[in-house]
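Just dropping this structure here.
One protein chain is absent from this view; the other protein chains keep their places.
Labels for the chains are A, B, C and D, by order of writing; each one numbers its residues from 1.
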């Protein structure tokens, strides 16, 4: 198989396990071709980069991925490297302890982020009246600033900003992990450009293997890995530690690829799925994704060997944008099958 | 035309540059149902309202301050470092500080638009003073004009054509920074609409927003040129 | 001073506005070990390099084009709508299109800085033409200056003081948009450093970046004023 | 020799006045300046003298009638018609020397061909020590002299001069007048010269045109009969001189009084 002159990864710069592969160049070694790491700022930037064919593989949150797939961007999800557990939390001022208590208060979260969806779902599950909560979208640093002024009563955000809010009198009232009890997982994706995946399926496999290696490496030596990453990214070690340990890592069985199914879902069912979502502005992905999760919904599993958690993750991921009615024969492979 | 063609022929991915035909459809949709529960005209009104207020204050404070800085070497020397330091700062980077000082309400948005145009107006006005005819200033002084009167009756009108240019440029700057302003906890406004739609790859809405931003900016400029023709008709005349 | 005080006395939370003493420490750190494996001076060099190139091209193209638009009503009427429409557009909103056209390399970054200063220079130069002395232009014509020569030998120098002001303002605009440019897949540069550090609450680095951005912008402006004094010493002289 | 170089045929010119109307500035003006002729134009302030020069220079177009140069309508300015403006109109960004050599530099003349001339003219107008000065470092009269040298250096076929010696003292003025006559005689330039000084007109001109008050018309055309070279002191003793001067003064005064709204003197 021929290899491209370079493989282009887009990364958001946060502390993640695959950065270990950036540090020791194990992706480059596995591919036999250099990897170009392209930084991006927000989910919408990744979508642009994909649309402009400037990147091949990216790791980013489920919500922009959903927006991209819904807008027929030719990308596909190839894996779920991490599930958000305690790295994103809802911090509130003293006295506020529940979602219900937020009614009539002001809450901020970063726009179009996993935190935002976690908040929306959490509100829903807690049966709080969303319309009574005054929500604001602010970037994380702005959240800290607004918090210090007392302009906001609560914020759903990630580290190190959560720690700052806590240091300033905030108390955690919710963490994304608690959604798992309701079968809701919020996670990040590995996404590949379809054209690239079609041309270099081997590379995609190798990519997933190395990514999993790096998870394993982290699990073996958490402190050492955190130190390496902190040094590489110039981030305080504490931030790296808490972020990495605030994520859950699905087992290697969770990383899979299922192209045909993916295409069908993305191209037909996804769109149909939207149409069937009741009572939502169809053109509006945010409104749509706010209504993603329906605890108790039945879904078919894409890969029988996936752990329950990952199956859930995968489904949630797709379900944000569709309600697959039927799933065909398993046609993919799993890393480690061969 | 070029644009519709490039879309139709597939030169540019319609995902990134929707053809005008799509755009027209989006206009109709947004006009009827609004974007995010807010009608299109309201996004437009909110943004122009914010901007016009900020521009008015920036002009009212910036022109006199700039002229004064240009006239008085001492005053200029004291204030210039601040202005020259702040002016080239990217306004996006200042947002957290602005929030600390002005909160997340309209104050912060006003300030961000205001400060970007204000600083440029100050610099432009203070530079315009150097072009003021020394001869005419001398004439005014022999006619008993006080410092304030020299300022109002000679420096201001003499510098006016050049000040108008600076104001036009500065208002362009201010309008550009609308988007930075509306990144701060907004939920309406053209800038916000563009940013928000961008994060969902709603390129049609983004493009519509851009077109509206461009046209409004154009309209502001046209208005200023009209004012200039009305209030500074002597531009370029030797007398 | 005010700043150190406000930090020490706790007026502003040091988390958002670290006191200068902290900043000094950060400078030392970054100077030695760099930010993200890149030494501080290199971030600085990358950004100024990008900006200077873009400015140079913007001036070299923008001044003649603007003057030509101001001189020729036809030419002006054709190009003006484009310029006036594009100028007030927020450059951040254009990033997706710029990526499509120019990719994510230096081309896109160059273009974003270039376009923001270029458009303003064009407008400023074209406005400056209206202030050109008709009498001197007439004198040049009776002395046999061709249209091109009138342009180079009369319009350009006569408009120069005002053009300098526009260039100063435009370079301020260009420098502000550095941050937008370095949002595009950059991994070095002051703008990128500010944005990147901001997302990890490294306020000291952010502030250091801001100070450097401000000082560099100040230095550019100072340089331009020096050039103006050198090349347009007749500003404001009646002759 | 009697080939007409400049011809105005029934020329009228109006300017937009404040408010609605238009001011008639020139009304049916016809005049001819022959090749090599030196014609002085006199008239009360504001009668349209500068306007006539502007028409001939090609800066303005007539509302009615035609302005011809060598029988061809004038459509734009050209270097064959040099002009000294009522205000010096120097270029403040150039030194005096660069101002003076502006013409030849524009027409691409070889530097060697004009350099010596330029220095000579600078010397003759008394600015040799100020060649490196900028215009704003000169006195009013010095600026006017710099403008003179600038107009002379390209040796135009036709010279239009609008009160070129107005800011000069008597002696400098005489020196400039002699310089001009000298240049004119050697090159047979055609000169249309606006002045308020009747003595100057009689010393310089072949023919004197007196204009009426606004709207300007050519009221009188008087041939100056004195032989050349003329000497100002000798002219004064000529009896024809006194008569001619009185006639011209009388005409100008009558018109000026009209335009000032006074009773005719």
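Keep this in mind: contacts are C-beta pairs under 8 Å (C-beta built on N, C-alpha and C of every residue); 3 or more make two chains touch, one makes a residue touch a chain.
Note that the coordinates shown come from a computational prediction; the quantities given were computed from them, not determined experimentally.
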> Of B:86, B:121 or B:140, which residue touches the hidden chain?
Replying inline: B:140
> Who touches the missing chain here, D:61, D:87 or D:115?
Replying inline: D:87
>> Touching the absent chain: which residues on chain B qualify?
In response: 133, 135-136, 138-146, 149, 153-154, 157-158, 160, 232, 234, 237-239
>> For review purposes, identify every residue of chain D that touches the missing chain, sorted by number.
In response: 15, 17-19, 42-46, 49-50, 86-87, 95, 123, 126, 128, 132-134, 137-142, 145, 162-163, 166-173, 175, 196-198, 249, 252-253, 255-257, 259-262, 265
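Throughout what follows, only the chains that are shown with their structure count from here on.
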> Taking each chain's centre as its mean C-alpha position, how far apart are chain A and chain D in Å?
Replying inline: 85
> Where the CA atoms of chain C average out and where those of chain D average out, how many Å apart are those spots?
Replying inline: 49
> Where the centres are mean C-alpha positions, what is the separation of chain A from chain C, in Å?
Replying inline: 38
> Counting only residues that touch at least 2 other chains, which ones in chain A make the list?
Replying inline: 48, 51-52, 139, 141, 144-145, 148
> In chain B, what residues contact two or more other chains?
Replying inline: 13, 16, 96-97, 100, 195, 198, 203, 238
